[in-house]
Structures are given as C-alpha cells and as structure tokens.
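One structure, pasted below without further comment.
All protein chains of the complex are present and in place, except for one that has been dropped.
First chain written, first letter: the chains are A, B and C, and each begins at residue 1.
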Amino acid sequence: MYPPSFEYIRPGTISEAVALLGQYGDDAKILSGGQSLIPMMKLRIARPAWLIDIGRIPGLAHIKEEGGYLKIGGLVREADLETSDLIRSKFPIIHDTARVIADPLVRNLATVGGNLAHGDPANDHPATMLALEAKAVATGPRGEREIPITDFFVSFFTTALAHDEILTEIRIPIPPPRSAGAYFKLERKVGDFATAAVAIQLTLNEDGTCKRAGIGLTNVGPTPLKARQAEDFLRGKKLDAPTIDQAAQLAADAADPSSDLRGPAEYKKGLVKEFVRRGLRRAMERAEGRK
Amino acid sequence: MMHQTSPEIGGMGHSIKRKEDARLIQGKGHYVDDVHLPRMVHGHMIRSPYAHARLKSINIEAAMKLPGVLAVITGADLAKANLAWMPTLFHDKQMVLATDKVLFQAQEVAFVVAEDRYTAADAAELVAVEYEELPVLVDPHKALDPGAPILREDRGEKTNHIFHWEVGDEQATQKTLQDAPVRAKVDAVFQRCHPAPLETCGCVADYDPIMKHLTVWLTSQAPHAHRTLFAIVGGIPEQNIRVISPDIGGGFGNKVPIYPGYVCAVVASLTLGRPVKWIETRSENLQSTGFARDYHMTAEIAADKDGTVKALSVKTLADHGAFNAAAQPSKFPAGLFSICTGSYDFANSFCEVDGVYTNKAPGGIAYRCSFRVTEAAYLIERAMDVLAMELKTDPAELRLKNFIPPDKFPYKSPLGWSYDSGDYPAAMNKALEMVGYRELRKEQEEKRKKGELMGVGISSFTEIVGAGPGHTFDIVGIKMFDSCEIRIHPTGKAIARLGTKSQGQGHETTFPQIIAQELGIPASDITLEEGDTDTAPYGLGTYASRSTPVAGGATAIAARKIRDKAKKIAAHLLEVSEADLEWEPGKFYVKGAPSKAKTIQEIAFAAYTNLPPGMEAGLEAVDYYDPPNLTFPFGTYICVVDIDKGTGEIRVRRFVAVDDCGNIINPMIVEGQIHGGLTEGLGIAFMQLISYDENGNVQGGNFMDYLVPTAVETPHWETGKTCTPSPHHPIGAKGVGESPNVGSPAAFVNAVVDALSHLGVRHIDMPVTPWKVWQILKEKGITS
Amino acid sequence: MAVRIDNKFQVKEPVDRVWEFLSDPRKVVTCVPGAQLTEAVDERTFNGSITVKVGPSVTDYKGQVHIERLDTQAHEIEMVGKGQDVRGKGSASMKMTGSVRALPDGDSEVSTVSEVTVVGLLAQLGSRMIQDVSAVMFKEFAKRFQEQLQQDPATPAPDPSAKPEPVKAIGVLGSALGEAVRRTLHRKPESPDES
Partner (left out) sequence: MAKTQRIRVTLNGAKHELDVEPRLLLVHMIREMPGMTGTHVGCDTTSCGACTVLLDGRPIKSCTLFAVQADGSEILTVEGLIRDGKLHPLQQAFHEEHGLQCGFCTPGMLMSTCALLQKNPNPTEEEIRWGISGNLCRCTGYQNIVKAVQNAAGKMQKEVAA
C-alpha cells in the first residue's frame, strides 16, 4: 500500500538507462509500465533502491512492419496493441492476447516489454511470442543483441536478459500467406492471471495441410512453455479431428502446472488440451479467411 | 394498496431520483478517509503473520527512533488501561492487541502512529516481534477432537466448543424421518466469505484534552450503539463522545462490529492529544474484519411418495474463528437460522447448531442478511431440489405442492416463527411465466439428447428481517427499536432525523417519501439527517434490512403524531370541530365542503403564529418504534445456465427475480437493491471464498484472489414483483436489501446441479468453479 | 503452505566422503543458494540466514539449523532449518532428510526428502511461487553439492569447541538460480512431486 523509499531517475536515452543499470547493479530496477513492479513494491515484497524510469524514452513505442518483421517497441502499451488496425488485421493472435491482459485500465500503462521481461510464466505475451517464434531485442552496454524468444525464458521469473540489458523491441517474422493464430485464455474473472491459456500460430499449405504450427502455453509451468512435440507432430498433417486431438494431448503432456487456487494441475492440463483444439480450429478458420 | 400521492408530493411508490447523488457524482461525497483535521496523524496496524503463536517479545526501539514516529502501542500498554480485550456483540471477548498469544493470521499485535502513512508503514517493519509458533487448527470438524489444541486458554475451559443450540421437536422429527417412505439428504458447506464493501473500514479519532471530549468519524452502520460501546469499553462519559458516521462506501454487515483499529486510534488520540486517522487496507479488511457464513450444514427431509414434505432435520457446525464476534443481537446463538423450514409447510422440524473456535479471523457477521438467514435459505432450497431429484419430479411443482398456503397466514412455523404474510404461489407463478419455464424444460430435454448441458435453478425463499422486536433482539441490553424525529418549519418545509445510517440505500430520498405520504409535504421539501449521534435520536442502525421495517415504522408514526396535532390546528383555523375534518395528503378540508381547506403548509405556519388557546407552539414529533414482529419478505428466483463441457465454465444465460417486499417506497431504489444483491449472490455462488491452508495462511485475503464480479461476469438481471403488505407494519412495507443476496445463491447452484442432475450429481459446494464442474464431467466421462 | 520436494542425484565420490560432507551443515549450507551460517550454537545447532530472490522480490530470513538425527551407520541425517522474515512478514522452515548410499560403481547416490513450509505474506500471495522456487532451489542444491565435493579438500570434522568463522554461501539466489537453470533449460526436475 505504501512502498518503501527509493531513488528515482528518468534517463533520456536507452544508453543512459543501460549505464545506470551498470552503475547501480542489482539495487536498480527498470520501471516501464510499472503494472507488475509497483504492486509488488506496494506490498513491499520488492524494494529496489533505484528505479530507472524508461517510460518517456522516445523511439520505443512503434508498431510497424519492416524488413520482413513486425516490430513492436518495448514501450508499446497493451492498449495500443489492442486498438492497432495493423495488429487486428494481420496479427489476430496478438490482438486476442492484448485484449485479455489484466483489465482495460492496466492496459493503458502496461507495456509489451515489461510483460515479457518480467519473466512471469503467468503473463500472456510470452506464450504468444513463443507461438510466433519472435525475437527479443536486448540493448546493453555492448549495443543490441537479438535473443530468440525460445531462449528468452530461463526459469521462474528469470529471463536471458543480463542485468544491464533492456528489452527494447520484439521482432515477429511476418507470416506467409495462409497463416493465422489465436489466443485462448481462461481467467477466473477479468483482471486475473490465466488459469491456463494457449497461443496458436498456424501456417497452412495450399492443400490445407499444416505447414507450420506454433504452440505456446501460459501459466502451466515455471516458465512459459512451447509445446514442441505437438508442433512437430502437426507439421505436414491434415488438421482433422483425430490429428487435432492428438496434438492437443501432446501439448497437455508438455504442460507442468502446479495446483493452486486457480485449480488442480489436472484441470489446467485439461484446459491446455481443450484450448489447443479450439485454437487450432479458430486459427484454421482465420488462415482460410473464413473468420 | 395505499393511496398514491401526486408526483409533486412524491410519496410512496414514486421512483424519485436520489438526493444524495448530487454530491456523490461530483466527487464531493464525504467518506471517513476524506476527513482531514489540523495536526492529524496516522495509525498503522502491525499484524501477526502466524495463525497461532505465543507472543514472546515486542521490541519497538528501532521504530521509535525513526523520524516522524510518535508512538507504538502494544497489548501490554492497553492492558494497563484494561483495554487489551473488548467485549464482542455476542457474549464473548476479543483481543484488541495481543498480549500473550495470537489466534489468527493478521491478528492485531501493535499500533504504530506517525506523522504520515508512509512513515508509519516504514516503522511497522522496524517493530521486532518474537513469536513461538503453536499447532494450528483450521478445520472446524477437528476442533472438538480430544487431541485438538485448546485455542482460547483465556476462557479456562478445556474445549474449543462455544455453544450448542437446538430448537424444535427432535423426537417427532426423527420418528417422521424413520417412517418416511422418501428421504432426501444434503451436506452443504456455506463457505467463509466476506462482504468486501468497496470502502474499507476506518476512523478518525479526535480527543480534545481541554474539553475532555472525543469525536470519532467512523465507518459505522450503527453510530449510536458504537457510541454507547465506546463509553462502556473506554470509560468515557457518553455525553463527551460524538460518533459521526459520514458517507459510507457500502457496509453489507462489515461495518457493524467494533474493530481493534478503532479502539487503538481512540487510545492513540487520548495519549497524543492529536487527531488519529486509521484506514485499513483491502487486505487487512478481508483478512481481519468480520467474515460471514462458514456454516457446515446437513439437512434431511422426510416426505411422502406424492412429494408432500413432513419433517425437516438440520444439523450444523458453525466455525466462528478465534473469537465469537458474531455481530448478531438476537437471543439465539445461531441468530435466525431456525427460519430454515423456509417457504414450506413442515409439520415437524428439529434444528441444532454447534459453534466452535478455530485459528481464523473472528466474525460471523450478517453479510447482507439477517443473522444466518442466507445459510438457512440456501440449505432448504438446496434440500428441496435434492428431494425433487429423488422423487424425479419437477422442482417447481414440488415447491408449489408444499408452499405454506396463502390462507394459512399469519403462519406459525414448527421452529417458532410467526410469518406475517405471504402469497408464495403468486410469486412463483409470476417467475415461471416470466422465464418461460415449460419451454426451458423442453429445450433442456432437446439439448440433453444432443449432449449439451443447460440447467434451470429455482429458489423460492422466505426472508426474515427487521430486527427488533425488542423482546427478542438487543445490543448490550438495548432493545432493537429505531427512531425518527420530524420537525416542520414555519414555511411548511421539514427536517427529519433517524437512528439508522444509509450506506448507499438512499435514505435521504426514501424516508422523506414516507413523510410525504403521511403529511403531503413534498418529499423534495424534506431534509433527512443520519449518522451524527449529537443530533439524531438514538437508534440501533442499518443492517439486517431493518431500516424500513423499524425506522420506517417510526417515521410513519412520528408523521402521524404531527398530523394529529395538525388536525387540531386545522379545526381551529377552519372553526369546525376535528370530527368535521377530512384528510387528503397535503390538506384537511371540511366534510362536504372541499373548498374549505387548510394545507399542511398553512397549518405549519399557524403552528408558530396562530395556535388554538393552550396549545404549545411548534409542529414536531419523535417516535421510537419497537415492531411487534419481524417481517417476512419472499420471492422466487429462477436462473438459467449453460455449461461449457470443455472448460467447465458456467454462463448465466438468464436470471429472473420476482420479489415481494410488501408496499414499496421507491421502486427505482428497490430495483437497484435487487440488482446489487443478486450480483453479490452471484459472487458468493461462483467466486467468493476465504479459505485457509493447513498452516492458517489466509487464501483469498486480497482482491487478486478474493474474486468479486466485474461487469463482464455479471449477467443482465430481469426483475418482477408481487405485493403482499405486512399486516403489522405501519406502512405495510417489509424491507428488501437482503432478499436478493439471501435468495439467489441457491438459484445459481440449483441451476448448475440441475444441468448435471441426469449424471447423478446432487450437490456441488460453493463457490461452484469451472474446475469443480470440469472434474465432475471428467469423472462422468463427459469431457476428455 | 507446505511443499514436499524429493530429490535424488549421483556423485562421483565414495560414500564415506559424501557422507562426511552431507553430515556437516556448515558444508551443506554452501550448497544452498543465498544461505549462510553465522555461528555455531553447539555441535548440532547453527545460526544463519538466507536471502530468497524471485524476480524483483526479495525476502531475508534469519534463523537456526538444527540436526535432529544423525545416523552414521545408515548414513542418514535429519535437519530442521527455520527462519523468520527479518521484517516480520512471516517465516520459512524446512525439514530435510538426507541419505547417501553407495552405488555398485563406487559412486554414491544422495537422496533428500524435504518439506518446505512458508507462513505469512508470501504464503498468502501464492502456492505457485513456493512450489516452483523450492524445486529450482533443490536443483541448484544438487548441482552445487557435486561441485563442492569435487573442490572440497578432505575436511576435518567440525570442532564443536571452536567458534567457527561464518561459512559464506556463493552469491545470492537470483543470479545463481539463473545460472543453474540456464544449464538445465527445458529439462524437468528429477521428481518434484507436489503434496
């Protein structure tokens, strides 16, 4: 409710911010949307000595297609993703995801970068980015480096970002024709973390068989998960009911949830299974331009 | 039905827009946290992280060294003033600040006072408290085990048992059950939940050392009762205490008890001679202030093959937490739980309740209900559905068959209540028609063939509200009457003051309508005041839907006293005898000569200017009304749900609520109350739960995990009404605030169970979550 | 909030050496990320502290480790560690039974059965956290245990009379945890079954 004291710095550029991280080390935390960090500070379970506010740094709030990638700046607010025509028309999976993150008020401050860099397996973007096989751009003292999202989520609340690196951009390969995705989430109420959620990104061959499937899972393990076996299994297959069911089962097997107030582990695995089914159907419809 | 006044007068039955809105929509409401006084300082409560522990030491040195810290009060300090414990509203006592041990997680241990809230929070972290953890007891069923740790050593009793209470004819009931061709039994837990009004509890205590006078701004549903308790507990002369209950951000029972934070703020102000504000956080509110329910119930019905119910047996284990702080003023340990025979004509019934202590927060308050009525209504409505399933008959028909017939009112229930009035079939039939019951059952049949799951749930509840009567209800001996004082100004305008306190019910709008009805003075000409103990007449407050049944009666009678005097003045002005006068709202006129009339305004002016010889000046009256009986609102609710087989999600497709609360003062406000109560019922049925793990850690102790519905989870409500006035109430009203919360949980749960009944499902405990439904579907092989 | 964690791992060392290490809390603690012993109260009791970091959250516990049971024949030790949050927000305790058995190839297998109990604010905020953090910590424990044994020169048994100097742990969980799990990326813990 009443956060502990800290010093506040608002650098004008990313390089300044990075330098400050180097200077203050572990006692410093990056403040972007603050919608995860500030609640933890109010409960006093997080107590950084220095807050480095990157919220106003220019040039990090873009949503654009460039060089075969959809590029989303680290400071793009969830609300902007939700209302972006580019996203709605070309990346329905991201639109699906953005609109179920927290609540409309939180989405006005929460940033995509923060949602990923927090490393919380309960956050929604990680699964979606895993499905899309995005790349995270980390800016540090030695400049930029691209981290494949598949290497980004290291362990519970731990990402591949070095302490003095900042997530400045997400790069999503622009999918070929006959591609689409969907995000299915069950939450106990609006604003809650997912009990379980599934992100599906699909590319179909001309004959309607599966060319590529990306499947990401939310809040069913210590890290966001990629259901690789299910993805591999689907490649080249016709997406009929039995195939979809088998893929769903493989994804459920990949989930490693723990039981909590949101439900027993068995239920969460069941949700993964059901949402993979629904996600594949929805993605297929969208890819075929039926929805 | 009563006479309908003109819209200009705006008496009963008019949907007048609310007066209080003007300030609330402009951010000019005045809630306790908005009180700002010169030199005001802030309190912060230090709470136990342990559910059961010996308190070994408290070291405040480091905290006291922090700049801006003024005091750290401990249980030891309070003990010196004999304030370490305080009485609860139900024959128990409760620790204000722990002295030797703590009994629940988040129990109050020390109180830090500092110049600002941030500093107080910093200081709280510097207070070093040493505990020795003790074995934790969270399961009420284990509370009476021989090996169970004894929690309340202070009582000097070797048991965690608080009370055993029983009512009814045990032998006859058991005999009927044994001989019954059909028996239906249900074990149901009404889970621990919390009212969670959007404004938490808090106060500003301002002691004036020179005048030796204490003013307390308090989130209080019962300011007068609280003033008297402060006087008794704190030893301050009652004339030197002023309790002001300003705008209240919702109460729902949460703001009836006195909490340790209030006492600490008062003590701090007495010690420092400065105003002390204490506002609890949401987590503190959910974890330490009055919880509701936690009733572990078994009901068994005996019936004939044709479905006629004969007897009802109810056995209940009541978990009261660490202290019996049940905020209920009845003479019965389980409050009005014995209304559990509900709307049905049982020849015999027996009801027994045992209360136990556990390492959980104290409370047992009436969450938007009258002292355990919700538990009772839920139990009987669930049990009737189980009986219908046993008999394979339609739950609506079963209810219609067993309703107390309209001609049997006033009805004496086998457990001793005297129901004032009711027409249960009328409400039921209206609801069935509104929802299109027959078609729904057809649709359900079709859907089941296709393997789809939909359910229809019915709840035909009977409420019992309006405590008084004083012979059955009191707070520390004070009879539960309520009061109204009306003063008519010379210009015919008026001010009325009541002993109740609105928390959103719109008293500033509705009570003037009663006066307008009785005197014909436009409601808009009447100011209403509540919540200031220096100005309002003594009353017991607003909860248990008692404002209209009790204070509403006082208001009508006070107005009638004024009308009686007005009649004398009118006779004097018109130079006729009182017997020659006729009344119509707003004026007295001479029989047969309607033009010869005096308006209430003319009479009011005369009351100060031109009185009959020997009559004292002024036109005012006060009434303290102790109702002869409770009132018994009722209704039928029908809920339609669709279930997602893949996820277990439950969608409330439709919800029809037909309420009968007797004569209605303001239909708009009544409908608003019903919308709100249904939404809280929805939360209780599907989402709201405060549970504890084996170490006594609160689960659901903040708004991330204590789930209250948003607009998205909340369906569109369909409301309807019938009107069966209360025969004993001055304006035939019954009170409505609680009905939707009391009646709806059973409708929701019955709907879900109905959707699964063909699979053999008979009961699911609340909150009915998607994962519970999914697990059942999984067991039954419906989902994979 | 109690979480049970079973852990089994192999060490390329003879059983006696492993047992010697496992039966000395001052050595064992060096394998627990963020933990350190500050003083020996007696030969079986030690004061110490541990810092647990998860993402931005940090909790400092101060408390005691006590050897409840030491069975040199069966090579089995039962330790209880208990700490209170230095800011009074709760406590964490762990009951660990550790045993070593010789494997045919001359190596040893260490088994630990532990119950971690968390009380207070953290326990309110989520079982999820405790389950996952504990699991990760034990993976790190296993890894370090093996590393330490390799480095550790044949050590004298702790001398109860002498007040031992503090035994420092290697770094704090946050970063160490990161390292540990980076190596074990995408591999599930051996058998952390919840209870």
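List of remarks:
Keep this in mind: a residue touches a chain if its C-beta (ideal position, glycine included) is under 8 Å from a C-beta of that chain, and two chains touch if they have at least 3 such contacts.
Computed from a predicted structure; not experimentally measured.
Just so you know, the chain we are not showing touches A, B across the whole complex.
The residue touching the chain not shown here, chosen from B:Pro223, B:Gly676 or B:Gly720, is B:Gly676. Among A:Leu86, A:Leu109 or A:Ile147, only A:Leu109 touches the chain left out of the display. The missing chain, though absent from the display, is touched by one residue of B:Asn160, B:Ser283, B:Ser460 or B:Asn663; that residue is B:Ser283.
When the whole complex is considered, the residue among A:Gly22, A:Gly55 or A:Pro264 that touches the unshown chain is A:Gly55. Contact between chain A and the absent chain runs through residues 1-8, 10, 31, 34-35, 38-39, 41-43, 51, 53, 55, 79, 83, 102-106, 108-109, 190-191.
Although one chain is not displayed, its contacts with chain B can still be listed: residues 17-18, 20-22, 24-29, 31, 33-34, 36, 67, 117-119, 196-200, 247-250, 252, 281-283, 503-506, 668-669, 671-673, 675-680, 702-704, 708, 710-712, 714, 716-717.
Keep in mind that, in the parts below, only the chains that are shown with their structure count from here on.
Closest to the middle of the protein, by Cα centroid, lies chain B.
Of the two chain pairs shown, A-B and B-C, the one joined by more C-beta contacts is A-B. Among the other chains, B has the CA centre that is most remote from the centre of chain A.
If you average the Cα atoms of chain A and of chain B, the two centres end up 44 Å apart.
Chain C has its Cα centroid 51 Å from the Cα centroid of chain B. Multi-chain contact residues of chain B (touching two or more other chains): 125, 699. Each of residues 87, 89, 121, 127 in chain C touches at least two other chains. Taken in their complex, chain C has these residues touching chain B: 1-2, 84-85, 87-91, 117-121, 123-124, 127. Within the complex, the chain B residues that touch chain C are 46, 49-51, 105, 124-125, 127-129, 131, 133, 283, 693-699, 701-702. Contacts from chain C toward chain A in the complex involve residues 54-59, 87, 89, 121-122, 125-129, 131-133, 135-136, 172, 174-175, 177-178, 180-182, 185, 188, 194.
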